[in-house]
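With one protein chain withheld, the remaining protein chains of the complex are depicted in position.
Up next is chain A:
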Amino acid sequence: MSQDPSAASGSVPTYRPVGGHAVLVEFGATIDKRIHDQVVKLDAALKAAPFEGFVEAVPAYASILICFDPLVADHRTTEAAIAELLGAEVPQTIGAMREVEVCYDADLAPDLAAVAEASGLSPEDVISAHLSGDYSVFMYGFAPGYAYLAGVPKAIQQPRKPAPIRGIAAGSVLIAGPQCLVSTLTMPTGWWIIGRSPTKILNPASSDRPFLFDVGDAVCFRRISRAEFDARCLA
């Protein structure tokens, strides 16, 4: 992860117009925790004090998209409102800690052996390394509830597969490069499947919390046995 000079100097972000109803606010051009912290901070400030015409914000690695109602606001008023929010003191927001259960049994972890071989480790070492990662939610994307967690330890990082595999079960715990995610729908993936989780990241039945994570939250994985996994899935 290379450093971005704009992050170090704390200079004003770049504002880019997106069509007639949004502004993209860029804090840098790399995947970097310090850049992402600025995204999370502006997101929190917007939530605490939305400007007139604010519609929604979509935080990502190094940027945040701010959508506005073009009948009420425009790019200029939106940029001015954001500039004001950047200057304002916002209460230090600390992401919540979320726990995700994971079972690493071989039939739920079809790529665990391959990751172990490629890393020169035993499968148990891969599991220990995965559990020791310092994860946080950088963004959602690709499909509903797909939360990109950064923090996979270097020792087990693998590039994505050359071609995606279809029909991978929801709940699969996937890694690629420094990223980890728990899938929420049956979908193709080119990432490595090292376990499966019964923890629902996307839970439409929950009216108060349909998505487990907010961008900026910290995440830890907790290993569970097959018996616990089966019991959770039936619950």
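Heads up, the rule we're going with is that a residue touches a chain if its C-beta (ideal position, glycine included) is under 8 Å from a C-beta of that chain, and two chains touch if they have at least 3 such contacts; residues count from 1.
By our rule, contacts and distances are computed from a predicted model.
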item	value
Protein name as given in UniProt for the chain not displayed, "ABC transporter substrate-binding protein", "Allophanate hydrolase", "Acetolactate synthase" or "NADH-quinone oxidoreductase subunit F"	"Allophanate hydrolase"
Identified contact with the non-displayed chain, of A:41, A:75 or A:200	A:75
Residue of A:65, A:114 or A:155 touching the missing chain in the full complex	A:65
Hidden partner interface residues of chain A, rising order	16-22, 24, 29-31, 55-65, 67, 70-71, 74-76, 139-148, 185, 187, 202, 204, 210-211, 215
